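Not every chain of the complex is shown here; the ones you see sit where they belong.
Note that the chains take the letters A and B in the order they are written out, and that residue 1 is the start of every chain.
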Amino acid sequence: MVPRYRPERLCRSRSGASDAPVMTTQRGIGELGLGTGKKARLNRILYHHGLRNGTAIFLPYDHGLEHGPRDFFANPAVSDPAYIIALAIEGGFNGIAVQIGLAEKFYWDFAGEVPLVLKLNGKTDIPSDADALSPLHATVADAVRLGADAVGYTLYVGSPAQEADFRQYRQVREDAQRLGMPLIVWAYPRGAAIEAKGGKDSFYAVDYAARTASELGADLVKVNFPDPEKRTAVRSEYDAEFSSQQAIDAVVRSANRTLLLVSGGERAGDDAMLEKAREAMEAGATGLIYGRNVWQREHDESLRFVGRLREILAKYSRTGPAVT
Amino acid sequence: MVPRYRPERLCRSRSGASDAPVMTTQRGIGELGLGTGKKARLNRILYHHGLRNGTAIFLPYDHGLEHGPRDFFANPAVSDPAYIIALAIEGGFNGIAVQIGLAEKFYWDFAGEVPLVLKLNGKTDIPSDADALSPLHATVADAVRLGADAVGYTLYVGSPAQEADFRQYRQVREDAQRLGMPLIVWAYPRGAAIEAKGGKDSFYAVDYAARTASELGADLVKVNFPDPEKRTAVRSEYDAEFSSQQAIDAVVRSANRTLLLVSGGERAGDDAMLEKAREAMEAGATGLIYGRNVWQREHDESLRFVGRLREILAKYSRTGPAVT
C-alpha cells in the first residue's frame, strides 16, 4: 500500500549562503484550509503590505488599556494613536493592532494605508490577575464594518478562568469563520498553575499555548519567545536540555498550519531581540509583533530598529511551492 | 519621505490677553471620527445649547439613586426633579443627566428645552462597594425613544468586577454606535487595587481611567480632577512632582479624541472649584459636569455659581480649525 502521508518539511530546510533568501517549504496561504474571505484578507496582509514576501511584522498598540498611559511617559508623542499609525505606515508594517475606541476615532484618517487588526478583547492591569480573563469590547462584525483585515483575541491559556475564556473565544471563532476574517490569537499562558510550572515564558507553557491556539482554530498565533531554561516543575518531557532554536522549532511545529508570530514583550536589548527574531524566522515563523520595543524610542530610532527587523524578514520569503 | 504624522497642538496654545477668548486647536466635532447621528446630536449639545461655543456644562441628577434622598435634605426643593430640570434650563446648561424613571415621568414637560442625557446604569450606596458594578436600568433605545441627545454609563475602572462591567458596557457601546447616540462614560477608578495605589482621585488613577474610556470607544469621558499629590504606591511613572495643571494636561492627552468633562464631586469651596474648572479648560477639556456643587444651594445662589462657571467656559471657545 502506498503510504497516505508524506511528511512536509515544515521548517529549517535551509540551503545555500547564509545571507541568501531562504526558500522555506512552509505551506503557502493556499494550503492552510482557509475559506475565501480569510484567504483574501491574509493575502492582503502578507503580500500587499510590508515586504510583500509572505512574512509580516505587526505593530500592537493596546498598551493604553492593558498598562495605562504609563507606557507612554518615555515618549509622550506615542500617547497619540495618530502618531503610532503613521509610524506603522512609515515603517512598512503589515498591520496595526488597536482596540475599538482608537479604531473608531483614528483609523479613518489612514484607512487602507496599513491593514487594521482590530483587537477584540482587553483589560486593565489594575485588579488582580489571578483569574485573568480579557473581556470582549468589540465583535468581528465591528472589524468588518471598519475595514479590518484581521481580528485579535487574547486567550489566557491555563488561567483558572480558562473555561469562560474558551466560551467567549468560541463566539469570536465562529464569527470569524462566518465572516471570513483571519483570527490572530494572543496565546498567553497565565495563572497560578502556569507560575508553578516554569512560568509564562517557559518552553512548556509557550509550546502548549501555541498548540491550544491551533487546536481551537486560530489562523495566526502570537506567542512570546520560549525560554527552555525555565524548567522548574515543568512536565517531564520539557525538563531536558533544549537550545533556544530547538524550542522555537518545536513551537512552530505545534502550531502547524496556524501561522506563528513572535512577540517582543517588554523592551529588551536590541541585539538579543534581533537574534530571537532571526531564530523564529529560521524555525518557520511567519513574522513578528513588536510594540514597546519599537515605539518606546524616538521616532527615527524606531524606524532604524524596524529597518533591522525587516532585513531579517527579507531573508525568509514564504513563497514555498503549492504542494511539496 | 514626508513624515505622515504632524503632531496636533491639542491644548494650551493660548495667546494674547488672558481675558480674551482662547482659540484652542482642539479638534472640532467634525474631526473625531464620529458617525452622522453622533455628530448631529453632539452638535446640538455643544453648539445649540449653553454658550453655543463648543464647551459644555452638564447637570447630573442621579443622586437620589446613588446616595439616596439624603443629598436633598439641605434644600428639600431639589428632591423634585422638575425643580432641577427647570434649574438646568434657567442656568443655561448643555444637558441634564437623569435615570430612566425621572426621564420617563418628568422630561416630557421640558422636552427640547435642555438636552437629555439618559443615565443608563446606577446603583445605591447601601451594599458594600468592594466589587462595584453599576447595573443597567435602561437602553440606548430608551434614550432614542425619549429624545435624548446622549447616554451616560458609569464604568468602575479597576474594580474586581471590571470584567463584567466591560461586558455590560460593550452592549451599550454597540447600541450607541448603531443608533448614533453620543456615549458619555463616567470613568470612576474603584476597588481595593485602586485604594492601594493612590486612591480614586490620584493622577495615576484618573489618567488610566480617561485612557480606558478612550480605548473602549467613549465619545466623552467624565473624570474627577486628578490629584498629583496622591502618590502612595502609584506606578513609578506617576511618583514624581507634577503640578495640578500638568496632571490635567496629561489626562486630556490620554483621552485624546474622547472629549473630557471634569466633575465636581462632593461640594467644596467655590474658589477651589473655579480654579479647577479653569485649569481643566486650559488643558483642553470640553467642559464640566457639576451636580451637588450647583444644586446644594438656594435657587438664586445656584444660578450665581453657574454664572461664574459660564464666565470661564466663555473664554475657551472650541471652534478650532477643521484641519491643523
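Convention: contacts are C-beta pairs under 8 Å (C-beta built on N, C-alpha and C of every residue); 3 or more make two chains touch, one makes a residue touch a chain.
These numbers were taken from a predicted model, which means no experiment stands behind them.
Copy number for the full complex, please, knowing 2 are shown in place.
This structure file describes a complex of 5 copies of one sequence.
As a convention for this text, only the chains that are shown with their structure count from here on.
Just the number, please: Cα centre separation of chain A and chain B in whole Å.
Comparing mean C-alpha positions, chain B is 37 Å from chain A.
Please name which positions on chain A make contact with chain B in the complex.
Touch residues, chain A against chain B: 62, 64-65, 68-70, 73, 76-77, 79-83, 85-87, 89-90, 99-102, 104-110, 122-124, 126-128, 133, 135-139, 142.
Which part of chain B faces chain A closely enough to touch in the complex?
Going by the criterion above, the answer is residues 1, 3-5, 7-8, 32-33, 157-160, 162-164, 166-167, 169-170, 173-174, 177, 189, 191, 193-194, 197, 204, 207-208, 211-218, 235-238, 250, 253-254, 256-258.
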